[in-house]
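One protein chain is absent from this view; the other protein chains keep their places.
Right after this comes subunit A.
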Amino acid sequence: MDLGEDVSSLFGKRSKTSSNSTVNRSRTKGAEEAPTIFNQKKCIAWFRQYSTPSSPDTIGPEGVEMFCRDLNVEPENIALLVLSWKMGAKQMGYFTLQEWLLGLTDLQCDSLAKLQAKLNYLHSLLLDSSHFKSIYRYAFDFSRDKDQRSLDIETAKAMLGLLLGRQWSLLNSFFQFLDQSRYRVLNKDQWCNVLEFSRAVDVDLKNYDVDGAWPVMLDEFVEWLKVNRGESNIQ
């Protein structure tokens, strides 16, 4: 029962690590402590701990939950988002085998311990602004309902809180604005522009360019904020 070869034949092409695994088989078996070279078969076996027999190539929400518990990380922890991004996971709450392998191979982790050791690294990716932007944009597609084009507002708020909670002081104001507005979803353009806004516009809104091609929602947010701060005459 050579799982490695079964799976790789499914994918139809050899991954880079397949040659490694043949070497590995002769050397280590079941060793977890010593820093070993990445073993794809092991990785897949690890995957199977969380998938169900009825859908062996997909980890569902319960599996993900278990995975998080084992990893000692809350599901809302942003590291999980970064991991999903690494995997290119399409849908929040689900990992396919392909995604799993892609991400964990990149991280060179085939065991919980190794992954735990990489958690800090995952967090550090957020500090790089272009990685962060990529992760941020990814978060939209990741968290939306696949038959909708837009992200419902509650999920959006949750994700925004996760991503921008510590770095954008206007986030709470933005939430208040959304609550009192008629907006029930956020589309991708609006989502991406919120990040730009948080980076480009000062808290006092003085450098907000009305002709700056911001989405109408953000124009309205600025207007609302000004009124609320008593800076605007418009009722």
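Going forward, contacts are C-beta pairs under 8 Å (C-beta built on N, C-alpha and C of every residue); 3 or more make two chains touch, one makes a residue touch a chain; residues count from 1.
What we mean here is this: contacts and distances are computed from a predicted model.
The chain that is not shown carries the UniProt protein name "Cullin family profile domain-containing protein", picked from "Transmembrane emp24 domain-containing protein 7", "PAT complex subunit Asterix", "DNA primase large subunit" or "Cullin family profile domain-containing protein". Interface note for the absent chain: among A:H131, A:K157 or A:K188, the touching residue is A:K188. Among A:R149, A:R166, A:R184 or A:R229, only A:R149 touches the chain left out of the display. Residue positions on subunit A in contact with the hidden chain: 149-150, 187-190, 192-193, 196, 211-213, 215-216, 219, in rising order.
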